[in-house]
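Quick one: this structure, given as structure tokens, is what I'll be asking you about.
Removed from the display is one protein chain of the complex; every other protein chain stays in position.
This part shows subunit A:
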Amino acid sequence: MAASQAVEEMRGRVVLGEFGVRNVHTTDFPGNYSGYDDAWDQDRFEKNFRVDVVHMDENSLEFDMVGIDAAIANAFRRILLAEVPTMAVEKVLVYNNTSIVQDEILAHRLGLIPIHADPRLFEYRNQGDEDGTEIDTLRFRLQVRCTRNPHAAKDSSDPNELYVNHKVYTRHMTWIPLGNQADLFPEGTIRPVHDDILIAQLRPGQEIDLLMHCVKGIGKDHAKFSPVATASYRLLPDITLLEPVEGEAAEELSRCFSPGVIEVQEVQGKKVARVANPRLDTFSREIFRHEKLKKVVRLARVRDHYICEFSWSGAVAHTCQGGWIT
């Protein structure tokens, strides 16, 4: 019994010891464990595999993938970061820039602005094609001139009062449709995702007048094309109490973990500790600083349960995530 428990732990759990982490690598390949059939079986995989979306909103997605291996979960994460295409500003044609922000700095900032456009409706631009066509390019115009406010109070020192148009935001970018784009995309659908990103600041007499070309690209080429702000995953924590913990020790135990992980209940007049929600734990390993308590707890992670948390810049709708597999 003990032997098979140890084998199960080796196969299914990554154990966090006091001075190191054990069982990190995947070992369930055919031939490694006698008595186990580890050959690839698509049906067995499909039966065990589960995806549960925990939380989803405009900016982030949290979901659990159970029954998959690190190699494949990591491949998904890498693809999300580097190979899902988006549209971003690539070429900036500067007609007039008398601001103190240099042309190249301004162009760099413009490139990083997330653009609300579905990249699946566009093609990649051909190499060497300078102007671009309606099928692969979006054009935006940015034209802002700062002037003095004639109605400002004489002794005011607040730039918001003294100057007009002194802050250049993404809402000042206007979309110039190419070819038949005006028919394909209704008014207001092609725009920067956020209209309050500060691009530059101006003072009276300074002007920015430029034309931007947006193309389709992938994160591997330049990070501005990456659709996700962060794409990370962690393994589900698995905390086991090897012995019952009661009384003061129970309170101490609950303080060693993130709030909500350990619950102290009153059972027959005694305080008893119970593992309530290990998912919340961030594994600070505080428990190892307590001589008596560290022997009572086993910290581990479930090897094939991935809690994935992705947050994005909003450039690509959630349904686009379907494209990542292909």
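Methods note: a contact is a pair of C-beta atoms (placed from the backbone, for glycine too) under 8 Å apart; a residue touches a chain by one contact, two chains touch by 3 or more; residues count from 1.
Definition applied: contacts and distances are computed from a predicted model.
Novice: Determine which name in "DNA-directed RNA polymerases I and III subunit RPAC2", "Sister chromatid cohesion protein DCC1", "Prolactin receptor" or "Myotubularin phosphatase domain-containing protein" the UniProt entry assigns to the undisplayed chain of the complex.
Specialist: Its UniProt record gives the name "DNA-directed RNA polymerases I and III subunit RPAC2".
Novice: For the full complex, which residue in A:A6, A:V51 or A:I105 touches the chain that was left out?
Specialist: From the options A:A6, A:V51 or A:I105, the contact with the absent chain belongs to A:V51.
Novice: In the complete assembly, which of A:T26, A:T133, A:N160 or A:T240 touches the absent chain?
Specialist: With A:T26, A:T133, A:N160 or A:T240 as choices, the missing chain is touched by A:T26.
Novice: Which residue among A:A6, A:V21, A:A75 or A:A229 touches the omitted chain?
Specialist: Among A:A6, A:V21, A:A75 or A:A229, only A:A75 touches the chain that is not shown.
Novice: Which parts of subunit A are in contact with the chain that was left out?
Specialist: 26, 29-31, 38-40, 42, 45-46, 49-53, 56, 63, 65, 68-69, 71-72, 74-76, 78-79, 82-83, 220, 318-319, 321-322, 325
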